[in-house]
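There's a structure below that I have some questions on.
Every protein chain except one is present and positioned as in the full complex.
Residue numbering begins at 1 within each chain, and the chains themselves are lettered A, B and C in the order written.
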Amino acid sequence: MALASHETEIRVRYQETDGQRRVHHANFLTYFEIGRTEMLRSRGATYRQFEEAGLFLVVSEASCRYRAAAEYDDLLLVRTYVEKVGGASIEHGYEVIRDKTIIASGKTIVVCVDREGRVRRLPDWLLE
Amino acid sequence: MALASHETEIRVRYQETDGQRRVHHANFLTYFEIGRTEMLRSRGATYRQFEEAGLFLVVSEASCRYRAAAEYDDLLLVRTYVEKVGGASIEHGYEVIRDKTIIASGKTIVVCVDREGRVRRLPDWLLE
Amino acid sequence: MALASHETEIRVRYQETDGQRRVHHANFLTYFEIGRTEMLRSRGATYRQFEEAGLFLVVSEASCRYRAAAEYDDLLLVRTYVEKVGGASIEHGYEVIRDKTIIASGKTIVVCVDREGRVRRLPDWLLE
Partner (left out) sequence: MALASHETEIRVRYQETDGQRRVHHANFLTYFEIGRTEMLRSRGATYRQFEEAGLFLVVSEASCRYRAAAEYDDLLLVRTYVEKVGGASIEHGYEVIRDKTIIASGKTIVVCVDREGRVRRLPDWLLE
């Protein structure tokens, strides 16, 4: 069971489609990133504050399974889950939903590093 | 062992970097796509011909592990492997290399479909 | 004086920033496009319907002046104006505003074409 979850809506931009008239697959990683960002914001924090404190979350793994195409102007629901929290990393899961159908699902692992790229413990305020 | 492999060079564009001064992680899926494209071209075919024949390769799975950051102006070597060929799908593996160090590796599965989105056998000329 | 105007909000995505920690300048053209899209939607139409009718709006000119940087997570207001409507083209003006300050302004001309790329009159329902 996920430790936490959050939902955010994304309207597909024309620029995100490709010659197949569907959202280019790489953009789903950007949708996941928006999901993480908005989940954090919903808890009263922002990733911007995180960087202002000299810490960065870098993606160490990302994967996505594509089940159906998303098209221009579709209104997508991105559901973001916190699956696991380690000392310095967080694993998120994602579902991208259109009209109650999951069209893509994915996973990322982000690792906390400082300006020099050294792995650092996640700050306490993030874990709460 | 891979069924085939190919190498292509990519120069990192400023537009591909993000506020962490590294290549945004989603762009590696685009680098993989360039790897697939150039591998096909090196065999005397192009993906454009593929679409002109009414067939499309859609990505059904993609994943990437990031080991080190790529930065603006880096000259990257993308090594693309054909790992497995099914009746209607191809699994590729990838390594992104800078100065002989693998900075990222990944995998994709592409599926052959027609204009209506129906799964279709890979054409013989592609398999050869 | 503008013939019509519309405002829409855009939250800056991490993926849109570049190594200078500001929104990469090319993305402002995408923000303008979102402004056009949402202006149309606010009038009860969508650009998707437009394409379903076999018509396309292609950009024939675009320009932007950048006054201040937009940064990750900024909440931007995009103000879109219809400046001029011709038989087959529309000229839009744009202002991108953050905290009541205009950080960029721009202009585009879009031309109506059919599937074969021939210039076509704008449909009446769009002009109303």
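Convention: contacts are C-beta pairs under 8 Å (C-beta built on N, C-alpha and C of every residue); 3 or more make two chains touch, one makes a residue touch a chain.
Keep in mind that this is a model prediction, so the values were computed, not measured.
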*Sort through C:R43, C:R65, C:K84 or C:R121 and give me the one touching the missing partner chain.*
C:R65
*Can you name the residues of subunit A that touch the chain not displayed here?*
14-15, 17-19, 21, 24, 26, 71-72
*Considering the entire assembly, which residues of subunit C contact the chain that has been omitted?*
19-20, 22, 24-27, 29-30, 33, 51, 56, 58-67, 69, 117
*For subunit B, enumerate the residues touching the unshown chain of the complex.*
13-15, 30, 33-34, 37, 46-48, 51, 72-73
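Just so we're on the same page, only the chains that are shown with their structure count from here on.
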*Tell me, please, which two chains come out on top when C-beta pairs in contact are counted per chain pair.*
A-B
*Counting in whole Å, what is the centre-to-centre distance of subunit A and subunit B, each centre being its mean C-alpha position?*
22
_Rounded Å distance between subunit B and subunit C, as computed from the means of their C-alpha atoms_ = 32
*Hey, what residues on subunit C touch two or more of the other chains?*
14-15, 72
